[in-house]
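Here the complex is missing one protein chain, while the rest keep their positions.
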Amino acid sequence: MISLEKVFVLGGGVTKIGEHWNKSLRDLFVEAALKAAENSNIELRDIEAVYVGNMSSGELQGQEHLGSLMATWLGIPGVAAVKVEAACASGGAVFHQAYLAVASGVYDCVLVGGVEKMTDAVVHDVTAALIMADDAEYTAFTGASFVGLNALVYRYYMEKYSVKQEDIALFSVHDHKYAANNPYAQYPFQVSLEKVLSSPLIADPIRLFECAPIGDGAAVLILCSERFAKERGIKPEVEVAASALATDTISLVDRDDLTTLAATVKAAKKAYKKAGVEPRDIDVMEVHDAFTILGVIHLEDLGFAEKGEGWRLVKEGEIEKDSKIPTNLSGGLKARGHPVGATGVYQVYEIYQQLTGTAPNQVGKAEVGLAQSVGGVGGTVVVNILRRVR
Amino acid sequence: MMGISAPSVPRVWRERIVKYRLLGSKCADCGKISYPPRRACPRCGSTNLKEISLPKRGKVLSYTVIRAPPRGYLKYSPYIIALIELENGARILAQLTDVNPDEVKSGMIVEAVFRRYREQGEDGIIEYGIKFRPPIT
Partner (left out) sequence: MKPSKSTGILGYGVYIPVYRIKGEEIARVWGRSKAAIPIQEKSVPGLDEDSITFAVEASKNAIQRARINPEEIEAVYVGSESPPYAVKPTATVVAEALGISPRLIAIDMEFACRAGTTAMQSIMGLVASSMIKYGLAIGTDTAQGRPRDELEYTAAAGAAAFIIAPHSSENIAYIEGSYSYVTDTTDFWRRDGEIYPRHAYRFTGEPAYFHHIYEAAVGLMEELGLKSSDFDYAVFHQPNVKFPVRIAKRLGFSMEKIKDGLLSNIIGNTYAASSMIGLAAVLDVAKPGERILMVSFGSGAGSDAFSIVVQDTIEEKRRLAPLVRDYIEKRKYIDYAVYARYRSKIKTR
């Protein structure tokens, strides 16, 4: 058994999520990176490697090679740098790679960020870019949209477990309630269940207000090794207790159970084991609710409810801030926002805030937090667990 | 941008037989039947796969109506996509055609038909494939 280095989160920075007509892909990344460096008390020149998570820069911006691009724009060309892509799990996946970079002992100080610029393109082109998360020849070819694929799961779930849409749609109401206090959320306002259920259909039965919005944003974290922290006289507050990534088949056609994301189950199991925790030890969570149905399913797959029962946790208030499993207190994908490749890093940042007592919706006890990032309809799932350093 | 990044004739030509005739593969080791034909079984990883012709009837496992389509499909919107389980257990994602959304139910029986899926722009080639509809008889 190789002994891994400890990996600490020194700090982070994020941009507001929204339609940033005046800010480009690189502008957003640099903005978040400068904030992260400042909040971590380091200089950019201390960075040895830059990891950039992003899904659609090629398709929507005509831009690849983001590692080199961002290193250039940060003024630190020469560092190791790469783009990491795992569809909408690019943020979780890039964090995983950055974690491995430090845990391996090869790098001592790493900048990891996710960035997405979605609003330069019109909705039909964004829709075309997002379906690249699934099989181009056999899924995208049918004209399916990403919302459509999730709608297939939604309908199947409702029919299999006899669950009503209004109970699943509550996840959106939950998210908005907490986003109202989040200064960088895309939609910092509450919505009623009635508003959600009467919003336009996007792909039956999914309604507009059950879908994560299209927006721009960047989130950056600074990770470092124990050696780096000692040398700088820094007392890190947050450690990465576990980072696990699993895949499932890319398309729904190959799945055994349409209502389970096997990759979540697998990644969670690995992460819980590495962190030495069980679900009941998790104090706060950010789950990848790109659609209300996914939020419900994640609660089940992460081990907090039986199959077909996840919606009950929401309805009975068990995921509220002062309840058993505080979840998506940032506003989640629906209301905090979902600049796809950045979201996974926003989530880890939000857990970091909770563990350092700086979150806008702060839970009382925050020792261990979990962030779950999902790519495609569960083709990739990353579970990152952070722990407060004693 | 047209729903597929770069227009291509070879890509369509290469896939045409599988898409026109609904060919799949069956794993000789674990029996899993897949569409499209695979190089390695998605269930057990075996490369002992045989190409087979798939049944042209199946039932709808789930369906939805696409109302916000990707570029390249606007002309056809709204349209219905469904996850279909063919008579031999193989699953396929395809559009339903010749049917209104309110006529579709999970579990209904559907049959394969040859239809247009998309075009590569106004002057590019037409891409055909298999959709499903309620049986004629």
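In this document, chain identifiers A and B correspond to the written order of the chains, with residue numbering beginning at 1 in each.
By our rule, a contact is a pair of C-beta atoms (placed from the backbone, for glycine too) under 8 Å apart; a residue touches a chain by one contact, two chains touch by 3 or more.
Since this is a predicted model, take the numbers as computed values, not measurements.
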item	value
Displayed partners of the chain not shown (whole complex)	B
Those residues of subunit B which, in the complete complex, touch the missing chain	16-17, 20-21, 75-76, 95, 97-98, 100, 113-117, 125-126, 128, 131, 136-137
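The rule we apply is simple: only the chains that are shown with their structure count from here on.
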item	value
Whole-Å separation of chain centres (CA-atom averages), subunit A against subunit B	31
Subunit B partner contacts - residues on subunit A that touch it in the complex	59, 121, 123-125, 127-128, 131, 136-145, 147-148, 151-153, 155-156, 159, 200-206, 249, 251-254, 258
For the subunit B and subunit A complex, residues of the former touching the latter	1-5, 11, 15, 19, 34-36, 42-43, 61-74, 76, 79, 81-83, 91-95, 101, 106, 117-118, 127, 129
